[in-house]
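Here it is, the structure in full.
Here we show just some of the chains, and they stay where they sit in the whole.
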Amino acid sequence: MDSNWQLFLDSLWPLTQAAITASIPLAVISFAIGLAVALLMALMRISGSKVLSSVARVYISIIRGTPLLVQLFVIFYGMPSIGLTIDPWPSAIIVFSLNTGGYCAEILRAAILSVPAGQWEAGYTVGMSRTRTLYRIILPQAARVAVPPLSNSFISLVKDTSLASIILVGEMFRKAQEITAVTFEFMLLYCTAAGIYWVICLLLSALQNSLEGRLEKHVAK
Amino acid sequence: MSPSNQAASLLTVTGLHKSFGANQVLKGIDFTVHTGEVVALIGPSGSGKTTALRCLNGLEIPDACTVAFAGGPEVAFSAGFKPKQAQILRQRSAMVFQGHHLFPHLSVLQNVTVGPLEVQKRPRAEVMEQATALLARVGLADKAQAYPNSLSGGQQQRVGIVRALMLKPDLLLFDEPTSALDPELVGEVLVVIKELAQEGWSMVLVTHELAFARDVADTVVFMDGGVAVETGPASQVLAAPQNPRTQAFVQRLLHPF
Amino acid sequence: GGSPDSGGTPDEAGASALQKVKDAGVLTVGTEGTYRPFSYNEGSELTGYDVEVIKAVGEKMGVEVKFQQTQWDAIFAGLDAGRFDVIANQVAINPEREAKYLFSEPYTVSTGVIVTKSDNTDITSFESLKGKKTAQSLTSNYYETAKAAGATVEPVEGWAQAVTLLKQGRVDATVNDKLTFLDAQKTHPDDSIKIAAEAEDKTDSAVALRKDATDLQEAINTALDSLRADGELAKISEKYFGEDVSK
């Protein structure tokens, strides 16, 4: 027990370090890019154009229908066979962004559709174009509806970054495995890693709550 | 208040047709609004009043219609019409919605200035001055910094009216501006509209408040089944309607039970 | 470019595998980094028997050795995709693998052992595994060995998991590399498990390469030969296992 405690303490910093230098930046960057992809896909879905909407549909279906692990494999190990060799970090960011894009597209679509049609029309009637109405009127209101599910997706993403080790990104879970390989205490190490994920998620949930609170204030009732 | 026949015509709508799928909602409506005139559209639910009004603001694209504002633009809707062209109509007219549709994430002041500042790009100082004056005008001087949520329905609708006025339109469009309000709050909004009419604003007004229409409107257009069944001076159409359908409708609203 | 009789297939750039390594001055090696005592991280330092052997090979070849650590799942995919030039991770030579990849000369010769609980008496040989449950790492050669012996195989991720299952009584045995067992006993002495039997045939492990890298294969073989000759290989082996497992 005592040596377990020692091991726990010893592994805490390396794991935290891996979280700070790899898992978290990977999640944050991918999420930011992914949101942009998601918005694009959501707009394509609502656009009314059959072609654009179908493209987005297929994209979303493939992303949601296939395991993330396989997506990582294909980009990192499959692309070189068609002459495209991408480094681990860029690969990871591409895959996680595309994945986030697929998952969050439906969230954003639903959020945008949840804003009453009258808000679009009110935007038009004060002279705004479609695009300006979207950015100035619709998205700020859609945000309130979108934040909780987006935060879910973000929390999932943080945990999913553990898969990046398969394409040579040395994130936290990989670090835990490395330590386990020497000590054989996989339960302890995995639980420690889980604890760190949990702390991150608690922070994110707190952030979500405060964000929701701020957006709540001025939403139509 | 009745405009003389010589008053300049501000808007001429000719041959307004609109279908939703197989449902032919407007079957060719013509009417004219003179400068300073108040036209009331009345008629049973589903007769196409809202649709007609929305067409004037380009929120609905008619299947066929010519909308001509004095001094241009004249917009001819036809098959190949692009939604973007509708924007030029919005430079001449402004809509006040039934459900006001204020922007809930913007303050009252931002609600009424976002159009002039960000779309019309008018100078900030001038816009602020106008906003302050108009808000005071409708009794909301102290609400400039409030958010729509914290206002009563009547206050919200008055902000909606100011938002439209801020655009300096030639024509105001009202779609049942009091029908979503508490009965007690109806009065405060009607009073504002009545004053605007007296100040000489041109407006088209869809309403179920027949007493109000009789008081404020110069011309009444009674619509039924997508057709303008009866058009004439308010006093005549509402007090002594000629058409049996108009008679039945007026009767039903004035004596409901 | 490689000489025509070297068998090295020039790639689209016209350079052979060896040439490319030489040009870059770097031999890129795929390894797990979580497989003690062959390839693992001590603190932040990658080390282990395979790691040191391939480093020595690189030194002989006059190139720097760079490691890419990945999971077993991805290790052959990485080799296929050109993410690294060779694999040094106790890859056992077997006919299926030889059909698809090249192998250097073996640098580890070891035996498979059946590990059971200390109080187990009914498993005494590979034959007695028939009908028993064993936990095997999918990645290891012994997965097939145990299957061939008629055992019900539960695939696991590695030694630690296999032993946990064994001790929890969820499996009867695990067939594993003797060297892994010995190393584990050295660092984490545990008298509740024992070697119940040892295989007769030896398992050879070697550096794995892509099929077209024949000149690189030759260069590595040459390096291994000279390491063997000057006793360097034996020395590394002694350091990790207290005996020479390289032949």
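In order of appearance the chains are A, B and C, and numbering begins at 1 in each one.
Everything that follows uses one rule, which is that contacts are C-beta pairs under 8 Å (C-beta built on N, C-alpha and C of every residue); 3 or more make two chains touch, one makes a residue touch a chain.
Note that this is a predicted model, so its numbers are computed, not measured.
*Asks:* How is the whole complex made up, in copies of each labelled chain?
*Replies:* Whole-complex stoichiometry, label by label: A x2, B x2, C x1.
FYI, only the chains that are shown with their structure count from here on.
*Asks:* Could you name the chain whose Cα mean is nearest to the mean of all protein Cα atoms here?
*Replies:* A
*Asks:* Approximately how many whole Å separate the CA-defined centres of chain A and chain B?
*Replies:* 46
*Asks:* Would you mind pulling out the distance in Å between where the CA atoms of chain B average out and where those of chain C do?
*Replies:* For chain B versus chain C, the centre distance works out to 81 Å.
*Asks:* Between chain A and chain C, what distance separates the C-alpha centroids? Give it in angstrom.
*Replies:* Computed value for the inter-centroid distance: 37 Å.
*Asks:* Which residues belonging to chain A are in contact with no fewer than two other chains?
*Replies:* In chain A, no residue touches at least two other chains, as defined above.
*Asks:* Find every residue in chain C that makes contact with two or more other chains and list them.
*Replies:* As it turns out, chain C has no residue touching two or more other chains.
*Asks:* Across the complex, what residues on chain B touch chain A?
*Replies:* Touching chain A from chain B are residues 57-59, 84, 87, 90-91, 94-95, 97, 99, 101-106, 114-115, 118-120, 147-149, 163-164, 167.
*Asks:* Write out the stretch or stretches of chain A touching chain C in their complex.
*Replies:* The contact residues of chain A facing chain C are 14, 73, 76-81, 85, 165-168, 170, 174, 177-187.
*Asks:* Show me the residue ranges of chain A that touch chain B in the complex, using the header's touch definition.
*Replies:* Checking each residue of chain A against chain B gives 116, 118-119, 121-122, 124-129, 132, 136-137, 140-141, 217-221.
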